[in-house]
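Missing here is one protein chain; the remaining ones are kept as they sit in the complex.
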Amino acid sequence: MSVIVRLQREAFDAASEVAALKRSRTDIGAVVIFTGICRADEDGEPIAALNLEHYPDMAEAEIGRHIEAARQRWPLLGVTVIHRYGRIVPGEGIVLVVTASTHRQAAFAAAEFLMDYLKTRAPFWKQVEKPGGKTSDKIWVEARASDDTAAERWKPAPTKREPAN
Amino acid sequence: MSVIVRLQREAFDAASEVAALKRSRTDIGAVVIFTGICRADEDGEPIAALNLEHYPDMAEAEIGRHIEAARQRWPLLGVTVIHRYGRIVPGEGIVLVVTASTHRQAAFAAAEFLMDYLKTRAPFWKQVEKPGGKTSDKIWVEARASDDTAAERWKPAPTKREPAN
Amino acid sequence: MKVRYFAWVRERVGKTEEDIDPPAGVATIGDLVDWLARQGEGYAYAFENPNVVRSAIDKRHVRSDARIAGASEIAFFPPMTGG
Partner (left out) sequence: MKVRYFAWVRERVGKTEEDIDPPAGVATIGDLVDWLARQGEGYAYAFENPNVVRSAIDKRHVRSDARIAGASEIAFFPPMTGG
């Protein structure tokens, strides 16, 4: 079982990450790759770039905890999560999630689970940089209620309370 | 909106298919790539290869109909489906589904929908080739009930009956 | 009309395709399966469990009650195992 978590400023290459995850394994029957990409507009307004701030140590720990939760839940053969920080221009990837399993259902479910949690629990904050580059044109992206709803569906029945909200 | 369907004997390269789909678009925020891979064993028995038979014209038409159904259902910006036929050895890809959308939910849902339907409705048949290569060691793979169940969940409420089973 | 066979249906019938001319009264896919099953040992074996064999008319899935009038190509095959 290969688990890779990387937070990096540089662009990533999905193909080489998948090749690394598959290397020398012949029991993988399904690979799901999710790439989140910076769009050229946000809520209909053009953007020049996204600037991502993050809390490095906590981001790595939090992503690791969610991968562990996914492994408890689905029979995974490999997971790779790469999240970028810093300045990202339209068309570039922001986040990469790769999941591998014997069958497709586990790979799909784990990738969706990880993305839903990354959106709402991984300590990253996006700031929009408008074209022109004035400081006043930097706006923090607001959290989407639909992302909270998406993450909610993975919660276990509320028998035992987690310490966090 | 880019729609590509290809049935081919040759191996495919997911990265170049994704690059073709993304080309010159800056409104794509999420790309999901599913790759189905030939495993080295089937039900615990080692295999030498899979041989895929297909019904060419119908396969292309059927996949096209399911892509059209996915486009009616989710706001997609691009779909690519490649399905191989002929001899495929362990470690090689069998099927590739790529979906692109503004947000991740549509891309994930459409990719799962297409895979569930490809498994149960696209006219392909897998034959297992056992190591050794005797003709008696060629066995048709049986359809899995779990694949039928997976496809069932996408069905609309049974108000109007489709002509097919 | 042309009939095509795939996978183990093809192997049991012993043909990939053939032109057939069923008698009047063979109106549906179900009727055609019954008639084909009486055309020899291979056919009988291929259609021994007619509920398992799937069918298509002109490249669309159909059920056994589908009418075959006007069809130019009918196909019979096992449950699909692609993907």
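We call the chains A, B and C, going by the order they appear; numbering starts again at 1 in every chain.
The rule we apply is simple: a residue touches a chain if its C-beta (ideal position, glycine included) is under 8 Å from a C-beta of that chain, and two chains touch if they have at least 3 such contacts.
None of the values given here were measured: they were computed from a predicted structure.
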### Task
Please work out which displayed chains the absent chain touches and list them by label.
A
### Message
Touch as defined at the start, partner being the missing chain; which of A:A20, A:M58 or A:V89 qualifies?
### Response
A:M58
### Residue, one of A:R87, A:H103 or A:K126, that touches the chain absent here
A:K126
### Contacting the left-out chain in the complete assembly, out of A:A70, A:I94 or A:A107
A:I94
### Task
Extract the touching residues of subunit A with respect to the undisplayed chain.
36, 52-55, 57-59, 61-62, 83, 94-95, 115, 118-127, 140-143, 147, 163-165
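One rule holds for everything that comes next: only the chains that are shown with their structure count from here on.
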### Query
Cα centroid separation between subunit A and subunit C, in whole Å?
49
### Task
Name the residues of subunit C that each touch 2 or more other chains.
none
### Summary
Residues of subunit B that touch two or more other chains sit at 36, 115
